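A single protein chain has been omitted from the complex, and every remaining protein chain is retained in its original position.
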Amino acid sequence: MSVIYLILSNWNFIAVIMLMMAGLYIVISNQNFIKKLVGLSIFQSSVFIFYISLGKVSSGTAPILTGSPDTIYSNPLPHVLILTAIVVGVATNALGLALVVRINEAFNSIEEKTLLSLKIEDSRHAYEKDDSVK
Amino acid sequence: MSNLQLILAFSLATPLISALAVIFCHNYKSLRDICGPIGGVITFITALVIASAIINGQVVSLTLWQIAPGIEFSFRVTALGALFGLVASGLWILASIYSVGYMRGSNEKNQTRFNFYYAVAIHAAMAISYSGNLMMLFIFYEVLTFSTYPLVTHNQTKTAKDAGRLYMGILVSTSLLLFLPAILWVWVVSGTLEFTRGGIIPIDFPPSLLPFLLAMFAFGIGKAALMPFHRWLPAAMVAPTPVSALLHAVAVVKAGVFSLLTIVVYVFGIDLLFSSGSAFWLVWLAAFTILASSIVAIMKDDLKARLAYSTISQLSYIVLGGALATYAAIEGAALHIVMHAIAKITLFFCAGAIYVNAHVKKISELDGLGTRLPHVFIAFFIASLSIIGIPPLGGSWSKFMLMVGSVDSGMTLILAVLAISSLLNVFYLLEPCARAFFKPAQQEFHVENHILTILPPIITATLCLLLFFAVDWIRLLTNLMVIP
Partner (left out) sequence: MLIFNNIPALLVAIPLLVSAVVSIISSARIAWILTFSTTLVCLFMAFELIDIVSSKQTLTYAFGGWEPPWGIAFIVDSVNVYLILLVAFISVIATIYAYTMLAREIAAEDLSKAYAVWLLTIASLFGLSMTGDAFNLFVFLEISALSSVTLIALGAGQDRRALIAAYNYLIIGAIGATFYVIGVGYLYAATGTLNLVNIIERLNELGTNQAAITGLAFMLAGIMVKAGIFPVHIWLPAAYSYAPSAVSSFLSAVATKVAIYYFARLLFGIFINITQLIDFFLLYVLMPVSVIAIFYGTIAAIYQTDIKRLFALSSIAQIGYITFAFSLNSHSGISAGFIHIVNHALIKGALFMAVGIFAVGIGKRATMVSLRGVGRQMPITFAGFVIAGLALIGVPLTAGFISKLYLFKAIFETGNVFFVAVIAISSALSVLYLWKIFEVMWLQEPAQPLKIEKEPTVAYISLWLMVITIAIFGIYSHGVSSSGMLAANALVGSR
C-alpha cells in the first residue's frame, strides 16, 4: 500500500520523470533535426514543471501579501527562476531553428543520416582536392 | 659581474655569435667559413681560462634567474664540466677547419645552414658542460638533439630522413619518458637540482628505489648509446663526415656520457652509489654493450658504420667507469672522455678524408690505398693504437685507470672484459690500415689532395701522442672530481 501511496502523493514528480525521459529519448534517437529540437523542448519543459511543483506549498496561496500573518504562501522563487529559464529555452529553440533553416539551405536535408553521409563526402572531397595534385 | 663570470658568458655566447655570423656572411663564402675556426679559437681560450680557474679552486658561476623554486637558470662549472668544455671547444677548431675542406671537396649543398646548426650544436655542448644544475643540463641536452637533426638529415634523401626520424625518435622519447621524470623525481625528493659534490639525494631516499632512479637516468640519456638504445648512432652516420666526426664521436655522444657521469658524481654521489651497490646491474650492462658492439663492429664493412659501433663500445667504457663508482674508475671514465674523443675524431677525420680524396667508403675497397694517402693512414693507425690502449698513447692511461678501478671495486671479471675488448679493438681497427698498406691495389684510385681534410687528422693524431705525457695536467681536473 505504501508504494502506491508514495506514487500517488508524488505523481507530479513521476510525470516530470516521464516527460524528461521522453524528451531525452527523442533528442537522442530521432533523425530529424526539427524533431530533435521538439524533444529538447519537452525535456526542458519537464524541468520547468519540476521547479514549479517544487515551489508549491500544499494549501498555500499565491504569494501576494494578504496582510494576515496566518496565510501560507507558495514559494515564489522557483516560479521566477522558471520565467528566466523559459526565456532561455525560447532563445535556444529560436537559434536551433534558425540553424536548421541554414542547414537545409546548405545541404538540402535535415535528416541526420543524409547529413552524415554528406559530411563524410565533404571531407573526402576536401582531401582529394589536396591529394590529386600530389 | 666579475671577470670570470664575463668569461663564462663569453664562452657560452661565442658559438652562438659565430652561428649568427655564419648567417650574416651567407654571401661571402670565405668569410662565412672562417667564422667557425675563429669562434673555436675564442671559445677554446675562454675554456682554458675557466679550467685553470677551476684548478685554482675558484668558483665559476653565473645565475640568471629562477625558473621555479629549486630550479635556476644558472651555469656553474664543475671540474668535469671544465674538462668537457675544453674537449668540445678545442676539437671544434679542428673540426670546423676540416668541415670547410670536406664540404667544399664534396660540393655539398646548403653549406650555410650546415655551418649554422653546427655552431648551435657546439653552443649546446658548451652549455651542457657548464650547466650548474640538472634542469639546465636537460634543456641544452634537448637543444643539442634538435640542432643536430638538420645536420643528420642534411642530404635530404629518404635514408637521411628515415635516419633523422630514428635519431629524433630514440633521443627525444627516451629523454621525455625517462630522463625528465627522473630529474623531476630528484627535484621533488631533494628540493634542488644543483650539482653538489657528494650528491643531492637525501639520506631518507629508500635505497631499494636507487637502482630504479639510476636506470631512469641511464636509459633516459639516450645519447650515451647504452644498449638497447644505441640504434640511433649507426643510423646518424648518413650525415656528412664532419658531423659524424665532431658530433657523433665527440659532442653528442660525449654529452650523453658526460651527463651520466655528472649525475653519478654530482647527483648521486660516488660514495652513495658505491656503498649501496645500486649500480651493480649497470656495470654488467655496460660490459655487455662493450663486447656486443665490438662484435657487431667486426662484421661491418662500411668504415663509418664500423667506427660507429666502435664508438658505442667505447662509450660504455665511460658508463662502466661511472657504474663501478670507485675513485680510480671515475677518474678513468673522465680521462676516457678526453682520450677517446681525440682518438675517435681522428678516425672519423680519416674516414672522411678517405671518402673525399679517394671516394672510398668500404673497408674491403681500401686495399693498396695506403701508399696513395700515407698521412691519413698513419694518423688512422696512431689513433687506433690509442683506442686499443697501447703506450705511449693517451688511450692507455684511461684504460689503465679503469682497470685499476675494477680491481678496487673487487670486480675482477671486468678486467677480463676490458682485455677481451682490447683484443677485439685490435681486430676491427687495425684491419683498414693493414689492408691499405699490405694488400695490393685492386682498382685505380683517383686521388685528390684536399689539404684541409688531411691536416686536422695529423694534428689530432699528434695530440693522441702528446696527451700520454700531458696526462698529469688533465688529472689536475679529474682529481677535483673525486677528492673531497
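Labels A and B are assigned to the chains in the order they are written; within every chain, residues are numbered from 1.
Criterion: contacts are C-beta pairs under 8 Å (C-beta built on N, C-alpha and C of every residue); 3 or more make two chains touch, one makes a residue touch a chain.
Note that the structure is predicted; figures quoted are calculated from it, not measured.
Visitor: From the list A:7, A:21 or A:106, which touches the chain that is not on show?
Guide: Reading the full complex, the residue touching the unseen chain is A:106.
Visitor: Identify the residues of subunit B touching the omitted chain, counting contacts across the whole complex.
Guide: The list for subunit B reads 65-68, 71, 73, 135, 138-139, 142, 153, 156, 161, 168, 172-173, 176-178, 180-181, 184-185, 187-189.
Visitor: If the hidden chain were put back, which residues of subunit A would touch it?
Guide: 24, 27, 33, 36-37, 40, 43-44, 47, 50-51, 54, 77-78, 81, 84-85, 88, 91-92, 95-96, 99-100, 102-103, 106-107, 115, 119, 122-123, 126-127, 129-131, 133-134
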